[in-house]
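Omission of a single protein chain aside, the complex is shown with its protein chains in their original locations.
== subunit A ==
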Amino acid sequence: MSSPIATTMAPKTAAGDVSLTGVSKTFGEMTAVQNLDLDVPQGEFLSMLGPSGSGKTTVLRMIAGFEEATSGSIRIGGEDLTRMPPHQRPVNTVFQDYALFPHLTIAENVAYGLRVRGQSKTDREAAVASAIAQVKLGHVASRLPHQLSGGQRQRIALARALILRPRVLLLDEPLGALDKQLREEMQIELKSIQRDVGITFIFVTHDQEEALTLSDRVAVFNNGRIEQIGTAREVYEYPQTEFVARFLGLSNIIPSDTVERLTGEARVVSVRPERVRLLTGTDTASDSDIVLAGTVAEIVYTGPTTRVLVDTADGIRLITETQNSHHPAADVQARRGDSVRVAWTDDHAATLP
């Protein structure tokens, strides 16, 4: 799908690679970001994911220039802009609350960046008109921001930033205020815009599903550090820390003594619920499976899946998640209190430190 905004944008911009080296930020006693290294290649869609206060927004604001790094350096396309004021940086931001100028019309909002660069009204008119028309909001060009819906404001904020053809687009939880359905539409839209314009996108979110869906890579933040960075599959399937395992979806963390008894190796592992099979009655495990016995403690129907919580003899509670398939007979048949077994293969168990 080709995005409507993208077609007006410049061909692929060069030198939109972002490089943070040893960046720290302290606010008085509080350390928001600690000695952070991050390299984002040109054209990547990177999500910074983490709970609030994890430092992800501070990193974004340092790239935009609203916060100055206490130490370290920030480069875009090789150019050091650690101390450059925000209005000189080749980046633009889509803000969480859109930050449209309330006293300017939609057309004036979109034209703003060109206007402060000294472009004459007649010169910018065509660019502005087509940018607005192509987010399908031509009919609201002369309205004020408060007359628009949330989704419309979101599109205008995006058009206002992209009309300047930044080398890097920063997005600060831009979909947070939208309802679920609109959010999913905008996710698809964002992804295709990013692919078409080829601009580096750095996207801050606390919604793990959004991060996994949109990004080439996800950086998981905690306590001012990056806990793990990798593709969606890497961070989800192979979390390297307990924090990542727990923050991204549900996870079974199995303590080392249990793992040692089952495999002979003392290590903590994380296994995703959908990788754990529930064995009832005469179901058999294969030879490579790791199997634990237990009783069904709870059954939760979520619509597309059924979760079964199993208490094992070791005193741990495991979650299994089974897809409700096209064949209803294959649905989970267990009841509370049933004796069952759970099984997984070691390939799906990520070792945690």
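Quick note on the criterion: a contact is a pair of C-beta atoms (placed from the backbone, for glycine too) under 8 Å apart; a residue touches a chain by one contact, two chains touch by 3 or more; residues count from 1.
In this section, contacts and distances are computed from a predicted model.
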Out of "ABC transporter permease", "Rod shape-determining protein MreD", "Lactate utilization protein C" or "NADH-quinone oxidoreductase subunit M", which one is the UniProt protein name for the chain not included here? "ABC transporter permease"
Option touching the unshown chain, where A:A99, A:A129 or A:A285 are the choices: A:A99
Which listed residue (A:P51, A:P85 or A:G150) would be found touching the missing chain in the intact complex? A:P85
Option from A:G113, A:P174, A:G224 or A:P239 whose C-beta touches the chain left out: A:G113
On subunit A, the omitted chain is touched by residues 64-66, 85-88, 91-93, 95, 97, 99-103, 112-113, 115-117, 144, 146, 160-161, 164
